[in-house]
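There's a structure below that I have some questions on.
One protein chain omitted, others in place.
Labels for the chains are A, B, C, D and E, by order of writing; each one numbers its residues from 1.
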Amino acid sequence: MLGGGFPRSHNIVVMGSFGTGKTTFGLQFLFQGIKEGDKGIFITLEEDEESIIMDGQSFGWDLRPAVEQEQLVIVKLEPTDALSTISRIKSDLPKFIKSFDASRIVIDSVSLLNMLFETEHEKRSNLFALTQMIKETNATCLMTAEVNNKNPNASRDGLVEYTADGVIVLQYEEPKDKGEISLTLRVVKMRRTDHSRRVRPYSISDGGILVHTGAEVF
Amino acid sequence: MLGGGFPRSHNIVVMGSFGTGKTTFGLQFLFQGIKEGDKGIFITLEEDEESIIMDGQSFGWDLRPAVEQEQLVIVKLEPTDALSTISRIKSDLPKFIKSFDASRIVIDSVSLLNMLFETEHEKRSNLFALTQMIKETNATCLMTAEVNNKNPNASRDGLVEYTADGVIVLQYEEPKDKGEISLTLRVVKMRRTDHSRRVRPYSISDGGILVHTGAEVF
Amino acid sequence: MLGGGFPRSHNIVVMGSFGTGKTTFGLQFLFQGIKEGDKGIFITLEEDEESIIMDGQSFGWDLRPAVEQEQLVIVKLEPTDALSTISRIKSDLPKFIKSFDASRIVIDSVSLLNMLFETEHEKRSNLFALTQMIKETNATCLMTAEVNNKNPNASRDGLVEYTADGVIVLQYEEPKDKGEISLTLRVVKMRRTDHSRRVRPYSISDGGILVHTGAEVF
Amino acid sequence: MLGGGFPRSHNIVVMGSFGTGKTTFGLQFLFQGIKEGDKGIFITLEEDEESIIMDGQSFGWDLRPAVEQEQLVIVKLEPTDALSTISRIKSDLPKFIKSFDASRIVIDSVSLLNMLFETEHEKRSNLFALTQMIKETNATCLMTAEVNNKNPNASRDGLVEYTADGVIVLQYEEPKDKGEISLTLRVVKMRRTDHSRRVRPYSISDGGILVHTGAEVF
Amino acid sequence: MLGGGFPRSHNIVVMGSFGTGKTTFGLQFLFQGIKEGDKGIFITLEEDEESIIMDGQSFGWDLRPAVEQEQLVIVKLEPTDALSTISRIKSDLPKFIKSFDASRIVIDSVSLLNMLFETEHEKRSNLFALTQMIKETNATCLMTAEVNNKNPNASRDGLVEYTADGVIVLQYEEPKDKGEISLTLRVVKMRRTDHSRRVRPYSISDGGILVHTGAEVF
Partner (left out) sequence: MLGGGFPRSHNIVVMGSFGTGKTTFGLQFLFQGIKEGDKGIFITLEEDEESIIMDGQSFGWDLRPAVEQEQLVIVKLEPTDALSTISRIKSDLPKFIKSFDASRIVIDSVSLLNMLFETEHEKRSNLFALTQMIKETNATCLMTAEVNNKNPNASRDGLVEYTADGVIVLQYEEPKDKGEISLTLRVVKMRRTDHSRRVRPYSISDGGILVHTGAEVF
């Protein structure tokens, strides 16, 4: 249901609150491709290359060989230094993405990326230009997005879920008896596919994100 | 109930969250007209011509012949390049629409169109001018609109639902047992017609949007 | 209960979401007067004269003779062209209203009228001046108003319901079994009258708005 | 419980949505005083003198003799003409209030009065200065206030309920069976008195506001 | 539980909506100290000295001897005249507080005090400086604070509850049967003490605020 299953050149958004496993989701998507021989790019605004590799290790995915063989490139964008980061996003990054010929690209997170820009207008322009450029490379792109504080079914910026080809929503379920908090996944939108709209429980464990496709959420 | 059933020269808004099938709704409306020999225009700010045609194919609608015979024109407006896009919207597009003599026009989405404009005042002016101009061509116009994050019965801009002749609201229904999420449709407003106000379930499947007019939603 | 029943020279607001029949309400109020030989003015910011006449026809009210005999004047204010429309509102319209000597005036909608003005202060000034001027002509004035997205008991601008002599609220009732959506009407305020505060169901059918005064809403 | 029962020189706020009878409450308070030989001032921003007198008549209170004998003065402040109205509020009105020696003063409504001022700071300054000035005349002052759209227990400006000596909240109660909407009154605050905190139903009928002190609200 | 029970030199906030008895709470705290021979300062932005003394009398606390013997000083800050009041707050008041050597200081209310300042930044600076200065005098300080319109567990400015050593929340409880509204008190925070977190009912009667420590709230 996850991993390799997105239509080629789709632009997918994985939306969820902190702690729902968005980064893990992106890593798993990329690792799946690496196992199949694909090239991948992981663009991160949160963690450095070493932390990303350690994140993978904690789920049993050894990303280091792929990094060393330049099958996987981890790009760290500094969320601090807005001006120089924006110039990287506008010139170096597009050149690199076009030349590298990746099949899978992850941006973690598009919400932090948007924060680099001051105005609504700049956020939108950049987002449209970046996704357009990636779409032209034919890579499948997965973006993680933080949710709106007041509506867990909307992203922080309220835009990316409308322009994306697919949207997956990760959510907490706080059970009434206040025991274990469960996690649920919904595929809310997936253009050009006949997707299920069931609410699925999932867990984040040793092997990454595991969707309980057989289980029902009560 | 859908498809060919709108009064001629009406301005209809289809409102819904992401993943409710607004684009599919618009395509189906257009394809219905093409089958009946009508001319149509699909104005999109989200996808390019090729993606729109593929969207149609995934529902079994072959739009390519109509495009090749210039019975259907897909107009892609760049949401990135505001200035030149706005000038297209203000001069080329009206000229084209007036000369092409379409019976059906779709704008997908009016929310992204509005985002091209900076101020409330410009958004409104443009919206009023565009709908007025289309109304004068006698074409029936269907606009898709994103919903407000905080109120699923209002559009993102809170305006288009009041100026339109008709409003159709698409919505998720999250059932209490957390199983399959169902989709429901309501015709909330339709000037000069005696329309039903029932809540109808619908599904998005191979053949497009199918409204279960016989079924009850529990 | 509706139609002819408002106290002379009252200023009434009919508030409701899109699709609740506000325009129909205004037309019915005006048509009732025309039948009784009164003169009327319908000021619209939404539809043109022809659409208004067709709206009437769809309910069996033939407004055309009254228009031709200048018993009814339909004034279309362009919501696009703010500057020239504002100047019309400030000079021509008052002159016309004073000279025409109408018994009934409808403004559809005061929310679109307010949008012509940029600042809160201008909106208020204009609203106070206009209603004051109409009050001096002794005409009964009915204004339709859109509701606030977050509170169905408040108008979009949150002002007109306080300054009006009477307020009628139109609302959807979404029944729990998700069947037919019903419409309900409440007279919330009516100065100098002893009005009922019951919630009344109504329907919009061939003959216009029909209030089921005998029925109970469950 | 109402009428004559407020402590002398208290500043009372009557808060409620439109249609809850705030103006009637103020008139009744004033009429009660007139019957007892007191002098009163009714400052209105909503209606003109004639409408106020007619409001009173509809409840059986003949205010005209008191107006003619200058026992009651109705001051109409124009909400339109901000500059000249503000200058009246700042110079003429204080002089008049000090010289007239009224026992009871009503301001209907303090929310419209506040709207004359552009900034938060000016609203507050004026409100503090006006209430201070009235307090020095030893008159009991009753101000009506519109409620906040999102919180029926707060005034539109969220200030006057904190600075007042007493606050009375008028509210709708929408019963579950959707029948008659009832009105309830609560004395939420009354400095230096031992007041009841019961929720009381009331009705607005021929004789004005009638609080059903014996009844229980279910 | 109330009165004398706060740790010395603590900074306590009493938060509540209008009519919950915040001023009474502050007076009772001060009167308790006066009975024990302590010196006290009551800084008010709402009422004048005479009203404060009368407030006390209505609960049976005679504050006048303490005022005459300069054991209690009531400082009235004008909320109208921002500039001169701010200069008092920044120079005279600190000098006075340092020299007077009070054991107990009440500020009623910190929300009105904050309103004197225009920007968020000035509000915070002043609040930090004032509380720091009082802390250095070793006086126990009680500030009353108005609550946020949308969240009864937050103060109007959303700051003072985080910087204070202790927070007491006063609240209405609207019972389901719509009878008597009850008042409840919670000690939410009290640094360096092991405080109870029970919800306690209280009443405001002849003798001031009486917490029903034995009773349960149902």
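In this text, a contact is a pair of C-beta atoms (placed from the backbone, for glycine too) under 8 Å apart; a residue touches a chain by one contact, two chains touch by 3 or more.
Owing to the predicted nature of the structure, the values given are computational and were not obtained by experimental measurement.
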item	value
Left-out chain, listing which of the shown chains it touches	A, E
Identified contact with the non-displayed chain, of E:L27, E:L72, E:A154 or E:L183	E:A154
Contact partner of the left-out chain, one of E:Q57, E:S84, E:T163 or E:S205	E:T163
Touch residues of chain E, complete complex, unshown partner	121, 124-125, 128-129, 132, 148, 150-151, 153-154, 158, 161-164, 167, 173, 184, 186, 188-194, 196-199, 216-218
Chain A, residues in touch with the chain not shown (by the definition above)	17-19, 23, 46, 51, 54-55, 58, 78-80, 82, 109, 111-112, 115, 118, 146, 149-150, 156, 172, 174, 177-183, 204-206
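Please note the rule applied: only the chains that are shown with their structure count from here on.
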item	value
Chain with minimal offset from the mean of all protein Cα atoms	C
Distance between the centres, which are taken as Cα means, of chain E and chain C, whole angstrom	50
Averaged-CA centre spacing for the pair chain D and chain C, given as whole angstrom	29
For chain C, residues that touch 2 or more chains besides their own	150
Graph class of chain-chain contacts, one of line, ring, star, complete, other	line
Touch relationships between chains, expressed as pairs	A-B, B-C, C-D, D-E
